[in-house]
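Just one protein chain is left out here, and the rest sit where they should.
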Amino acid sequence: MRRRPLYWAVHYCLLSLYVLFALFPLYWLLKVALTPNELLYSEGIRLWPSRASLEHFRFVLTHSDFPLFFRNSLIVSTSTAVLATLVSSACGYGLSRFTFRGKSALVALMLITQMFPLVMLVAPMFRLLTPLGLTNSLTGLVIVYTAFNAPFATFLMQSFFDAIPRELEEAAMIDGATRFGAFRRIILPLTLPGIAATSGFVFTAAWSELLFALMLNSSARASTFPVGLLSFVSKFSVDFGQMMAAGVLALIPACLFFLLIQRYLVRGLTAGAVKG
Amino acid sequence: MGADPHQGETEPEVTALGRRLASGAEPYLYTAPVLLLIVAIMLVPLGVGLSYAFRDLQLLDPFAGAFIGLDHFRELIADDIFRDALRNTAVWTCASVSLQFVLGLGLALLLNREFPGRRLVQALVFLPWAVPTFLVGLDWQWLFNPVVGPLPHWLFALHITHDANNLLSDPNLALIGPIVAAVWWGIPFFAITCLAALQSIPKDLYEAAAIDGAGLLEQFRSITLPLLAPTIAISILLRTIWVANFADLIIVMTNGGPADATQTVASYIFTVAFRRLDFGYASAVATALLLLLFVYAIAILLLRRAFLRRQA
Partner (left out) sequence: MSAIDIRGVSKRFGTTPVLHELDLTVAAGEFLVLVGPSGCGKSTLLRMIAGLEEVSAGEIRIGGRRVNELPPKARDIAMVFQSYALYPHMSVADNMAYSLRLRRTLPAEIARAVGAAAGKLGLEALLTRKPKALSGGQRQRVAMGRAIVRKPGAFLFDEPLSNLDARLREHMRAEIKKLHRELGATSIYVTHDQIEAMTLADRIVALNGGRVQQVGSPLDLYDRPANLFVAGFIGSPAMNMFQAHLERDGGTPMLTHAAFRIPLPRDLALPDGAALTVGIRPEHIVLGAGPIRGTVDLIEPTGLGTIVHLTLGGTAIKAFSLERHPLSIGGDVQLDLPLARLHLFDDAGVRVGD
């Protein structure tokens, strides 16, 4: 349909406002990271430092434990993404294709887990996991994060599966495949966008998790980068320049990942026909 | 599992029974891993955590741990900070969710048309979601700080504030900081959900309405909103609960202050647990929050059922 030029003018104007609003804080983060220490407070409100410098980045990369934290975060987030996607694919598939006794109970249970403050779980979990040797370990974090993200990931995967007609598995099973074989070889490949979206979502969530990473780990050996960022606070009496530099570095994978998969998130939610 | 049509021979009894059992157990096999994880990692600690509410648990006191019944809850009812925190929670949740929703829906409407550069714009405006929440808090804390951030000066120049002080140190205004940060971070969630729902509305409904005489606003009112309503309702419900539980931004930006002025129930739990190190009381507060949200969820579901019944 024809749209008057006025419509498009307003359209683009509003969109630019949104884009500006979204990007400005990130820009500011970058700006602080590039401001050398001596200009940090005196030039605090300038839009761009008079002398941009990479000193913070250099310091973070060479003189701090940050590369270690980064590596740990990478390991934990990737493992969580993979594990969570696997189990929630299975669960999402089960919810999509079967009706069984206890199905609504399971769904209700998953909804409930989204409802309570996770803060409450820290102390009990610490006491539960210590004897198992899962504190101060990346494995422990992976298991905890997988559990936290499983409900929403299941919901996502279920909507992706709902969009694929059952006839496909039925055809495969008539051809001689077991249901699991059909699931693995035919359905799963078709939901690649869904898998991408879910993994990306879980990755981002695990990447930025702070509370449990902080509470379940006391050694730097097993710390993730959010914990590392907080350590800048005590170690250098709030060294903002370095903290922001570390923050920028840590943002890069999360943003990249998210940029790649955000399109699939929209598509996936549409595909499953988000019902009330 | 379907029967194998190519198999002519009859199977031995055991295998047939085994297969029937297996197919009956199939759904449970698929859903078991997630179920196990949730029960072990979330529900068991939850139960334990809830039990703490009835015990005296101070982290620094090795002799604590005794069962004290409802003492914590009695303390809770008399707690002024808790009462203020309840009020703040209401303000925090309502403001954050409604702003996130309105702005997110607006963004989704803008993104729902094809235009050159749409992919890029979409990716950019969704970016805030990828930023870790405490980094969001730190970033906005800096933005609001007049020494190192531009916002106080801009607000002053635009005559919105009457001085260029740090918003976050004013007990009456401090909650605005985390709210703005939460809105910045949360718009993508609503935008993505609404966009997905918008895209599932068939285009020819709008064409039919245009032919029937509806302008843009009328189309929005009579087609977009009613068809979007179920999705909106569920999203808002889930989001409200989640935001009510969300303490990160408040802790990072104001620490509940100045002087506990910005404490919400969620941040109060955190403060009591990790600053006062009183896990028993913290669990009591958390239990109260859980109860509140539970009541809220049930109320909404009952409302929804009544609404649906009236419609039919």
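Going by the order they are written in, the chains are A and B; count residues from 1 in each one.
Operating definition for what follows: a contact is a pair of C-beta atoms (placed from the backbone, for glycine too) under 8 Å apart; a residue touches a chain by one contact, two chains touch by 3 or more.
Everything numeric here is computed off the predicted structure, so don't read it as measured data.
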Any idea which of B:Ala123, B:Ile223 or B:Leu292 touches the chain not displayed? B:Ile223
Listed residues B:Gly47, B:Gly69, B:Gly117 or B:Pro202, member touching the removed chain: B:Pro202
What is the set of chain B residues that contact the non-displayed chain in the whole complex? 202, 204-205, 207-215, 218, 222-223, 226-227
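We adopt the following convention: only the chains that are shown with their structure count from here on.
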Where the CA atoms of chain A average out and where those of chain B average out, how many Å apart are those spots? 15
Mind listing the chain A positions that touch chain B in their complex? 1, 7-8, 11-12, 14-15, 18-19, 21-23, 25-26, 28-29, 32, 40-41, 44-45, 47, 86-88, 90-91, 93-95, 97-98, 100, 103, 106, 109-110, 113-125, 127-128, 143-144, 146-148, 150-151, 154, 170, 173-174, 176, 178-179, 204, 207-211, 226, 229-230, 240, 243, 247, 250-251, 254-255, 257-259, 262-263, 265-270, 273-276
Residue ranges of chain B touching chain A (in the complex, touch as defined): 1-2, 4-6, 26-31, 33-35, 37-38, 40-46, 48-50, 52, 57, 103, 106-107, 110, 113, 115, 119, 121-136, 138-140, 142-143, 145-150, 153, 184, 187-188, 192-193, 195-197, 199-200, 207, 210, 216, 229-231, 233-234, 238, 241-242, 245, 247-248, 266, 269-270, 273, 279, 282-283, 286, 289-290, 293-294, 297, 304
